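Heads up, one of the protein chains got dropped from this complex, but the rest are sitting where they should.
For clarity, chains are labelled A and B in written order, and residue numbers in each chain start from 1.
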Amino acid sequence: MGDKVGVFICHCGGNISKYINMEELTKYALTLENVPVAENYIFMCSEAGQDLIKDKIAEYNLDRVVVASCSPKFHEPTFRRTLQETGLNPYYLAMANIREHCSFPHSDEPDKALQKAKDLVRGAVARAKTLEPIEKKKQIMNKDVLVVGAGIAGIQASLDLADAGFKVYLVEKDASIGGNMPKVLKTFPTDDCAMCTVSPKMNEVAAHKNIEILSYAELRECNGSMGNFEVVVEKKARLVDERKCVGCGDCMAKCPSKTADDYNQIGQRKAIYIPFPNALPKVATIDTSVCLQITKGKCGVCKKICPADAVDYEQKSQMVKLNVGAIIVATGYKEYDPSIKGNYGYGRYPNIITQMQLARMMDPNGPTEGKIIRPSDNKEPKRIVMVQCMGSRDDKPTGRKYCSRVCCMIALKHANLLKRDCIKDSQIDICYMDIRAFGKGYEEYYQRVQDLGVRLTRGRPGEIIGTDDGSNNLIVRVEDTFTKEFKEIESEMVVLSCATDPSDGTKEVAKVLGIATDDGGFIKEFHPKLRPVDTSVEGIFVAGAAQGPKDIPDAVAQASGAAARTMALLSSDIAEISLDKALVNKEECKGCDICEKTCPFDAITMVDLPEGRKAVVSEALCHGCGMCAANCPTGAMQLRHYKDNQVLAEVGALIGSH
Amino acid sequence: MSDFEPKIITFCCNYCSYVAADTAGTRKEHYPANVELLRLPCSGKVDILYILEAFNKGVDGVLVTGCRKEQCHFMEGNYKAEAKVMFLKDILDEIGFGGNRLHVQFMSAGEPDEFVRAVTDMTARIKELGPNPVENKK
Partner (left out) sequence: MRKSELLVEVAKNIGIKGTINVPDGLWGYGKIKYDEGKCIGCSKCEVNCSEGAISFERIFDLPKIYEAEKSDGSLKKDRIVALIKSLTLKKPKNPINVPELVEGYGNVKIDLDKCIGCGNCQRYCTGKALKVEKILEIGGGN
């Protein structure tokens, strides 16, 4: 039990002190039992503020510390370090969140804000007195890294790490590495060839002695903690032996079964396929959902024709166990499916396509060999309308609230390429809400596109309807919000600039790793400004569009950032794991097995000891959720730092009637 | 309406509602000042003991907040919290204390509006119910 608690109240440069009377609060803190000293200061998190805490700890021989300031989400680690530097256990700190939970929301009621601040400080002091030291367990740091997702972000992070000498396992869900970048043809604002940029990087990854690629593989399980993760990756069965296949494509030519091309998003591909000519590894994969040999048991054409004898219908998926010290999630994005919203008739009118489909058409190696043709009659459209913010900046349940950040530039890039290269005599209209050309060289690009004669109409189209003359043309109805004029723009093809969604893999991987996501489903960063590549779990980092919509330069920069953070972590030989985990009091445990049944991570095992059946917690597997403790009928199972007496002390003090 | 100011304890999950409350604060969203927040690692850590102890100490209402379904950081803590709250609500109804002084609300870290709505609604509900009936008798 702590009996000398120091209370340190932060003004936050006015953010708190403007609304809460600091002197009153300090005086009040001093009236609390076992509080010999209470101080307030303009910035407690500053060096001077921390020095003040250290001085008072020494002067009053304090054994517990309360800091009343901003949310512990920001500075709990800072103040824990402060305590540690004085020799106190870092877990002897309790925080009262008097900024986010008090001065900010109650800025209109200073009296009530002061009263609540007193309650919060009283609660924190009561809690502080009950706090117990928690030590750290030291383990040897595993220096290998798992990178999940081999798009441009995953590739960049892997190369940075591998160049620095770290062993990298690069896991990719799809048949080829590369992600979305190879699909986009050209990149803004320089209009250089995306494939020419990414392909050498893909080759570099494949050739790197420190990188092992696991393609057509998915993350299935993850246990352990920072420094010692144990992961299970499922290498799915391609039904083609990767070592034998030479990527000649003979099988694709002869395969009789076709299905929608999920790589190009237009046209069809064969059941046995190599997604694109520069695919890596350049090996064929059999799509078991449409392969006749698999679904009907008869065909076998690919096996007969394969000159390398690589086709193996009996191949099974393989579970690969890996031990790594850190993980980078770079699972990327997918284009929002405009049929979710359904308002513009995507899927109903053949001549409405998405920007990604247009990009695939422009690609000389793509499904139309670079020809821009509208789906209804394969004719070249001369009048094209692009509609921005399809699904973005839309707070309806079917929409996405956020700005997808890249669609304005994608539309401008495509308008530019159409006018200059593909269909020089075309008329391009872009209907937009705002053009966001924020990156380096982007605004200049926007100007150049306008100079080409691309027409921009500020307004979100109300509807798109088909003409009834059999032409399959479309009429886009839009109000120009500058001129207040209603326009009906007739076009031969409409291109939707769709929102950016987290990839399906992003959601799955977040679940397996137990890392938090935001309301858009993207990986949530630990701190939006100060720790933008850290996730909610120590030792797991995020890079690229898995964290939120971003363009290629930002994704690459963030990937290098995540790689650097990983290297900083792995530069230490020892992984320190905080033991704020569940703990069994063996004397009180009656061996009822309820905790074992409750634990979602299988961290508890029941052991028959001479003194009876007892629960045992694995510190490596325990995530510290405390569900076992909440279900324990005897009170033997406790979560360190949130023991019943610690929580109840705070509950009682917050209510304050006793 | 009386000038009764209910005292409400909100148990917050470290990963969702606590963050939602932080964001609500940062956005200077106003909500009643009589709501006290207590941070737990997961809503699944909410113990029937804590809720009963809070009522026994005289609190007028208890709000348990956790992650949206399928979003729990620890897989199913929110479901467990909901089950406990439902169970305890039945008990509190049966003993005449009133299960409607206890409420569970799910929200994600990105939903500060949901947090503000939850605590505002809770305060209104408890104002209508009046003070803690046992505390009142004491």
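Keep this in mind: a residue touches a chain if its C-beta (ideal position, glycine included) is under 8 Å from a C-beta of that chain, and two chains touch if they have at least 3 such contacts.
Just so we're clear, the structure is a prediction, and the values are computed from it rather than from any experiment.
Pick out which of A:Gly439, A:Pro532, A:Pro553 or A:Gly635 touches the chain that's been left out of the picture.
Reading the full complex, the residue touching the unseen chain is A:Gly635.
Tell me which of A:Gly123, A:Gly151 or A:Gly591 is the one touching the absent chain.
In the full complex, the listed residue that touches the missing chain is A:Gly591.
Touching the absent chain: which residues on subunit A qualify?
Given the touch definition above, subunit A has residues 588, 590-594, 597-598, 631-635, 644 touching the missing chain.
Could you please point out the subunit B residues that touch the chain left off the display?
Residues touching the hidden chain, for subunit B, are 47-49, 52-53, 55-56, 76, 79-80, 83-84, 86-87, 90-92, 94-97, 133-134, 137.
In the analysis below, only the chains that are shown with their structure count from here on.
Take the average of all CA coordinates in subunit A, do the same for subunit B, and state the distance between these two points in whole angstrom.
Computed value for the inter-centroid distance: 29 Å.
In their complex, what parts of subunit B are in touch with subunit A?
Answer in residue numbers: 7, 9, 15, 18-19, 21-26, 28-31, 33-34, 36-42, 44-47, 49-50, 53-54, 57-59, 71, 73-77, 80, 84, 108-111, 135.
Could you pull out which subunit A residues touch subunit B in their complex?
Answer in residue numbers: 71-73, 97, 99-102, 104-109, 112-113, 115-116, 119-120, 123, 514, 516-520, 524, 536, 598, 600-601, 623-627, 629-631, 639, 642, 644, 647-648, 650-652, 654-655, 657-658.
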